[in-house]
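Every protein chain except one is present and positioned as in the full complex.
A, B and C are the chain letters, set down in written order, and residue numbers restart from 1 in every chain.
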Amino acid sequence: MGNFKGHALPGSFLLIMGIWWTIKCILKYAFKKQKRTSYLDSKALFRRIEILEGIISVGMTLTGILGEQFLPGGPHLILYDYQEGQWVQLLSWQHFTMYFFFGLLGVTNILSSTIISLPASFSKLMLSNALFVEAFVFYNHTHGREMLDIFVHKLLVLVIFSAGLVAFLELFTQTSITVELLRTSLILLQGSWFWQIGFVLYPPSGGPAWDLKDYDNIMFLSICFCWHYATAIIIVGAIYAFVTWTPLPLKRALCLLGLLYNQVLYATL
Amino acid sequence: MGNFKGHALPGSFLLIMGIWWTIKCILKYAFKKQKRTSYLDSKALFRRIEILEGIISVGMTLTGILGEQFLPGGPHLILYDYQEGQWVQLLSWQHFTMYFFFGLLGVTNILSSTIISLPASFSKLMLSNALFVEAFVFYNHTHGREMLDIFVHKLLVLVIFSAGLVAFLELFTQTSITVELLRTSLILLQGSWFWQIGFVLYPPSGGPAWDLKDYDNIMFLSICFCWHYATAIIIVGAIYAFVTWTPLPLKRALCLLGLLYNQVLYATL
Amino acid sequence: MGNFKGHALPGSFLLIMGIWWTIKCILKYAFKKQKRTSYLDSKALFRRIEILEGIISVGMTLTGILGEQFLPGGPHLILYDYQEGQWVQLLSWQHFTMYFFFGLLGVTNILSSTIISLPASFSKLMLSNALFVEAFVFYNHTHGREMLDIFVHKLLVLVIFSAGLVAFLELFTQTSITVELLRTSLILLQGSWFWQIGFVLYPPSGGPAWDLKDYDNIMFLSICFCWHYATAIIIVGAIYAFVTWTPLPLKRALCLLGLLYNQVLYATL
Partner (left out) sequence: MGNFKGHALPGSFLLIMGIWWTIKCILKYAFKKQKRTSYLDSKALFRRIEILEGIISVGMTLTGILGEQFLPGGPHLILYDYQEGQWVQLLSWQHFTMYFFFGLLGVTNILSSTIISLPASFSKLMLSNALFVEAFVFYNHTHGREMLDIFVHKLLVLVIFSAGLVAFLELFTQTSITVELLRTSLILLQGSWFWQIGFVLYPPSGGPAWDLKDYDNIMFLSICFCWHYATAIIIVGAIYAFVTWTPLPLKRALCLLGLLYNQVLYATL
């Protein structure tokens, strides 16, 4: 992860996921409101989407874990080097841990969509767990680094924890579109903040990194963080307007497109 | 902001807003209780008020942003001075950020009052967001200042965060007048605390500022903060008594007055 | 407050209040369950009790404030000594602040029991406010003291804040006897902890105070705090058993006794 790509990749992934979840959540809300006979069909459609999503996230998790472990330079499933008496590449194992929990989320998604008797809130619980674990891992990630490096990661922990908290609180109340969109906007913020961290710590222009000890940089990044959030909110708003004001056949097409898009992703894996 | 006016202005604005919101909230509760045929009319009235409020807050935000940016001494939309290699007036950009989120709140107010299909909780979400962002910005505001300066700003963050938390919790439960009045009383407290900060850091009498290193001053201000809150509660109580015990025609007049007052504000902009 | 009596007095007051609130809460629950015609009578009875309680707490607050201000050695309503250039007896003003909020709670009790149109949750809000303000004042109370002194006051803040939090959360959900008893048990804990602080800092035996720098004392007091809580829970349980297993006429008598007891308190003021 110690380069620009290593931050841009998860960032892009989170951005795509956030946009897709926003669309899905608004579509669900729109279909529920119309309550025509078509509702049942759309319900089956959403179930199929959920299953595909789950399969993809499990597939991605496996790819991520295997890649991280067996690419040259990875730990090759070795945890402790008894000869040197030290742990082998703990950063890789941290990523492994985070991937694993998102994999569990994928498995739960598949199971609660195929087995009807399972409570639907199981996947919300697993989402909240995956986010809390991610926040926990990042919180224990920055020992002995520079001030600015720690600050941008603290903000990252703040977003992830907030998203986890919202998912956790959803366990205790009935679903509301406002709260769900809040959660997806926080996912978007997390994605774009990963990009920002990449730009700050490993400028892609090849120039020197930012001055990690200048307090002005911290002050600017704290404002910048708010601007990212404002952008995330505006994107969610634009998606809302776009999805709501498309006619019904188009909406159904959007669902199918989502299905297709997921299937293409599945094929490329 | 680094003078008395710069703290008295937002303080007055918040006080006026807090009083108006208190009146509005109690009027709504009173009209809901009577449930006459007049209720529908009052609902339309409230919708019109909400729209005007939204327009005003958008207008004010724009004025604030443009004034802050283009008045002599402002950053003129320049963020980074490449020659000197430093950020341009980050304090102005902090204010810009806070204004912007209140502008978003205004836009949401307008949209959820004009478009019926939008969930009403959207504007509550944006209010909570605006308050959390304000608290976040003030939290990263006081690096390297004196003890008392930091303390009064910490208390400010405490009020703003509490108000944001109450608005956030309202997302998960049905509305209750008690919780709404708690929120408006916290807005009032925020307004009067801005005045207090002005008096402490930039005494308008022209005399010397308070001793920023004396712990007794901190102790007094922590009590003073409670007194401000007690005053805010008493003001809310007085408004409650006044609004509840006015006869119905007067209440309707009050609504219209609010509308007019908003329109006058709108005209003066 | 800087002696044993100054801690035993509020402690005793809180213990009596906690026991009385526990009895009241269980009686209410018992009467609600029976739902006989007698229920309406008991409701009127409870209203009268609430009013008396309010009057008493207002009276006590006034006594406390006047005593603290005008007894020899008090600040006599003087806040700032311009000659010496320092604040006058801030500790007295801190007590004044706490008393004042409990007085507001009393006024709210009276008002919401006499005026039917007022939401009942107003007095719960004021209770939560009074507790939060008390916790806030105690939190800013212990600057520059010894380790053990700070620790016992931190625990005090913990109890008060917890009780305030429970009252605050009650605003968002319907009433439940379990949560109400949790709150009264925390009030009991606060009362007995005041006694404990008195014993630790100002031993009534006249012997030397505890060693304020010994870490073993902190460790013991952290256990002791739990024992106080266990005792509070057992007392609440005993009261529950006693009140529930008394026959109905006795229960009614208990209510009247409470009324009488309140009236006697009122007379002695």
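Methods note: a residue touches a chain if its C-beta (ideal position, glycine included) is under 8 Å from a C-beta of that chain, and two chains touch if they have at least 3 such contacts.
Treat the numbers as computed from the prediction; the structure is a model and nothing was measured.
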Indicate each shown chain that the hidden chain touches within the full complex.
-> A, C
Return the single residue from C:Tyr80, C:Tyr215 or C:Phe242 that touches the missing chain.
-> C:Tyr215
Contact with the hidden chain, among A:Trp21, A:Phe100 or A:Phe199, goes to A:Phe100
Of the candidates A:Tyr82, A:Phe172 or A:Trp245, the residue in contact with the absent chain is A:Phe172
Would you mind spotting which of C:Leu71, C:Ala120, C:Ala209 or C:Ala230 touches the chain that isn't drawn?
-> C:Ala230
Using the touch rule from the top, list residues of chain A that touch the missing partner.
-> 86-87, 90, 93-94, 97, 100-101, 104, 117, 119, 121-122, 124-126, 129, 133, 136-137, 140, 143-144, 171-173
On chain C, what residues meet the omitted chain?
-> 33, 169, 172-173, 176-179, 181-182, 215-220, 222-223, 225-227, 229-230, 233-234, 244
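The rule we apply is simple: only the chains that are shown with their structure count from here on.
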Central chain of the complex, centres being mean CA coordinates | B
Cα superposition of chain A on its sequence copy chain B - rotation in ° rounded to nearest 5 = 90
Chain A to chain B, mean C-alpha position gap in Å, rounds to 33
Please work out the Cα centroid separation of chain A and chain C, and write it as a whole number of Å.
-> 47
Would you give the residues of chain C that are in contact with at least 2 other chains, written as numbers and ranges?
-> none
